[in-house]
Every structure is written in structure tokens, then in C-alpha cells.
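This structure is in C-alpha cells; I'll ask about it shortly.
Apart from one protein chain that is not included, each protein chain of the complex appears where it belongs.
Labels A and B are assigned to the chains in the order they are written; within every chain, residues are numbered from 1.
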């Protein structure tokens, strides 16, 4: 990596610099392993003790803690060090990473009638379907597939090998990681004489602005109406969003989450990894679901909800699990005892 | 979309039309949001009350409920409205969606010795391996990969970017969604001196007719014999089917299900989303597994089975989970009390 001076950092991102503006930093790193060429940060009070002993060249820190930064370490004081750190990583990535050139790679396949903005970038061996629109500054990674009539908004970036199905729409400044599938058919069948009759999925997927979608995550098209993911939603890897789900703005979901059909997830929710949400239920804004929980009913009151079997050593688990199967009977026995004694 | 007249619908799909045969419908939609250009349906008695107030142009309805359709709304009476609705979506999709042209896209790569029927369609940048067979009416989406000696049956449709491994076979009229991987190696290793020695997976995958396979779902090849998925099975997204599993005909599985090696799932089962089935067990025909359940033992009697920790607010969960770890001891204490009192 190319070194940046602290003056460069502050010029780009603001903050109050204390120390030598010419000092070069070559990497961003945690307090505990930082050296003189590292710019670090203190966001979580838990790590405050590391401040005194860090060898970092510079620490991003809240004004209140600035006096704890050791002599010889520069500091950048800012009210929200973690947010500053996030912006620093963005600035760093923009400096370090090559920018995709505008234009269409000669090996890409553009079907007639698609519209690719001259300031968009279409990677090697990508396919853009008839009637699709790729807006200014959008980047399609190599081997992507954008279906017929689909829309990729301005400055949205698809990693290599993303599929956007026919008629699906992505807003602006989205990021979609490799292997994600947007717009496969929802899972809909009518039972008929012991067989399943397919219900063709006639809706599409609508994704807002500033949405991030993880690797190999799937968002199915709606049965009749669209599946909707609102602005600012962040989805980790290997998530399943079924048909006709509605995900409210700025909700975040950990990896391996599954949301069944027609569930309505509020805004500003956090769904922990591997949580599963039943179909046709509603979860109110600002709900927090613990990782690994199964949500079988609607949640009307914001709060934290959990449903996970506590881990134990296997021998103890065996005994407790066996008892658990008789729990209802245990309660009846307790009630009988209570009656006898009363 | 192009409007269809009710006469068109009934000519194609049957049913007893009451109302103006020339009335145009432009979309299919639920009763609650339907307008005069919408054809709707009443399948679930739960929504019966919506019939009186719907603004739909036409409702598909069981003969017994036809008299509840409001004046000004046409109706199509049919014994199984949901099945009729499913067929209507198919007819609608066939009208609206462009058909893939027969032939091989010039950018596709066909290895020597593969056989592609002249009435099959091979999309852009697809790869067909040596000795593979693509039957009449089959459609390989863009960027698909069909391995050596694999077979794709007549009228089977692969979405873009499906992988069918060497020697794997798909029957007729199957649908496979983007990112699905059929025929990766099963997970087999012999432990040896603290390391894992690979067991090469010499079997393949055999898929019957009318099977649907969801996006990013994986079906592994067998170790020695084949992994088998019988006719009419429907698999949602992100499912894992391990080596040597056998899935009986017309079984349906929700998203994120995992089936471990050599499990034998009966016919006409329903496996709820995110359920997990242990290896080497058998599940009898007609079993229903609740979403999120972990099935650790064979099921010999059809019925509904569940094993999910009930969701609670986090504070209550914490207290109950802590007690759960002492459940066996609680039972012993109860027994001691019972003895004292007896």
C-alpha cells in the first residue's frame, strides 16, 4: 500500500489532528497490534485500557479520551470514532483499489435493446438482457447476468457472477456480492391430486438505494406483486428472502437468515445470523432478533427476542432433553403436589 | 401486459363463466387490492369476507360460493379455484414471456462429442461438456455449465448460471434456478493420523421428471451409488442435499433445509424451511416436519413433528434457558418431594 500522511487523512475526512501532520501511515489496524505506521481507533470503551500501551502512529479517538493517548502517538479527535474509522476505510479503499474503467468488455454479451450508460462498466463475459438498463457509474462484474428489462441504478456495483432476474430493479449505490441471485422464482405450488402445480411467479424484485446484498444470498421474485427491499438494508451472505417479503429501510440481517413468504419485516430491525422468520407474519420496526432464533409469530412490540436451545456438554444435554419431553407432565405433577400440601 | 378477455381465459382453461365474456383483464391479483382490470380468486375460506367488497373484474370461485360474488364482478366457477389460479399463472406467463429461441448462442462453448437437440436452446456463454446430451425443448440459460456425459431431459429449463456436474441426469420438464449446483462432490473423508483422506465421490445425481430446484441449492453426487431425487419433488432455495440421499416423489422442502448423507426421505413429505435431517435416517411417506426442526432419528409414523425452541422476549428466555440447564435435577427434586409426601 502507498503511505498517506495524517495531513492527507484529515484533509479528506476532517477531525482535530494532534501531532505531526507529515507522519506517514501505511495501514489501518487494531490498537493491540498497531505499530508506528498504523492508524488505529478507539470506539468501544472495553478497549480503553489498550490506549495507554498502544504503539500506533495515530489513534482516532473521542475528544474526552484524547489525553489518554500516549506521548509519541498522534491523535485525531472526532465525536464518533467508529464512524470516522468507517469513512477512513472507504477513503483508503478508494485510494488503493483500481477503479473499473467505463465501457463494455469486448467479451460481454449485450442483447439488442439494452441500454448501457457510457459511464457504466460491464465486465468480461457478462450478459445484459434485452431492454435492461445499466445507469451511469454502475459496475457489472465479470460473468454477471442482468435479465431482460432489469434496471441497475447509478453507481450500483455488482461483484463478479451476480444474477439479476428479468424485470428486477436495483436502486442507486447498492453493492451486491458474488453469487447472489435476485429474482429467482418464489416457491409457489398448488397441491392437486398428490402433485404440485406450479404457480408462475409474475412479480419481480424491487431493491432500494444503498442496499448491500451478501454472497450467494437469494431474493425471490413475488408471486403477483413484487418482493421489496427498502433503502439502506444490509444483508449478509447466504440469506433467503422469499417471495412477497417486505424488508423495511435500514434493517440489517446476519448470514444464513431465512425469511419465509409474505413476511413483513420493519425498518431499523436487526436479525441475527441464522434466525428464521415464518411466513405471513409482521415484525415491528426496531426489533432485535437474537442469532439462531426461530420466529413463528408476529412481533408487535420492539425489543429483543430470543429462542435458542442453550448449549451444554452432551451428557447434560441428553439428560435435560429427555426431561424436556416430559415437561408438561412434570408441571402436572407439581400442581398435584401443591394441591396436596395446600 | 397485454389484456386478455375472459373468453380467452375460459377457452384456454375451462370453468363456467358468469358475466361478460368480452371483459378485458390485465393482471392477476388478490381480492383485497383488485380493480376492474384484475382477475382474482377465492381459494382459502379465510378470505371469504373479502368477496363481498372486492372490486375485481372477475373472481375464480368454487360453485358453492358463486352467489356471493358482487354484481358487476364476473366469475369463473370451478371445483378447485387454487388449482385453476395456478394454471392461470402458467397460461399468463406463457403469453407474456418471450420464448427462448432454439439453437446455440454463438458465444456458448460446446465440447466435442456433446449432443444438443436442434429444438433445444443453449444460452450465451454456456458450456456443454463432451458427451453431454441436451434433449428437445430443453433450455440452458446463459452461463450454465453442463458437465461431461450429463443429460438434460426434454423441456427441462435451467436458469442462467446453473451447474450440472459430470454424469448427472435431469429428467423432463424440470426447472432449475440460478446458482444451483447439481453434482458437487459429497462430503466424504476417512480420518487417518489426524488428517482427512478424501473419498472420491464416484456416484452421480439422478433427478426425475417435473422436479423444481431453487436458487443456490446444492445436490451432491453419491459416494459409490447415485443421489436420487424422484419425480415431482420441489426444492426451494439454498437447500443442501448430501450424497446418497434419496428423496421420494412429490416431496416439497422449504428454503435452507439440510439433508445429511444417506438419509431417505419418503414421498409426499413436507419439510419446513430450515429444518435439518440427520444422516442415515428414514422418514416415512407423508411426514410433515415443522420449519426449523432438527430431525435426529428416523420417523416411522406419518404425522407432524416439531422441535423448535419457542421464541420469547430475551429477559424471559434468559431465565427459562438458565433453568432448562437444570431441568433433570428439577425432576429429581420433584420426585423426592413426591416421596416425602406419599
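Before moving on, here are some points about what is shown:
The criterion applied here is as follows: contacts are C-beta pairs under 8 Å (C-beta built on N, C-alpha and C of every residue); 3 or more make two chains touch, one makes a residue touch a chain.
Owing to the predicted nature of the structure, the values given are computational and were not obtained by experimental measurement.
Taking the complete complex into account, A:291 is the one of A:21, A:154 or A:291 that touches the chain left out. Interface residues of subunit A with the unshown chain, by the touch rule above, are 27-30, 80, 82-83, 85-87, 89-90, 92-93, 96-98, 105, 107, 123-125, 141-143, 159-161, 175, 177-179, 210, 212, 214-216, 232, 234, 236-238, 250, 252, 254-256, 268, 273-274, 291-292, 308-314, 317-318, 321-322, 324-328, 330-331, 334, 337-338, 341. In the full complex, the hidden chain is touched by subunit B at residues 109, 125, 127, 130, 143, 145, 147-148, 161, 163, 165-166, 179, 181, 184-185, 187-190, 192, 194-202, 216, 218, 220, 223-225, 238, 240, 242, 256, 258, 260, 276, 278, 290, 293-297, 303-310, 312, 316, 319-320, 322-324, 326-327, 330, 333-334, 337, 340-341.
In this text, only the chains that are shown with their structure count from here on.
Per-chain Cα centroids separate subunit A from subunit B by 26 Å.
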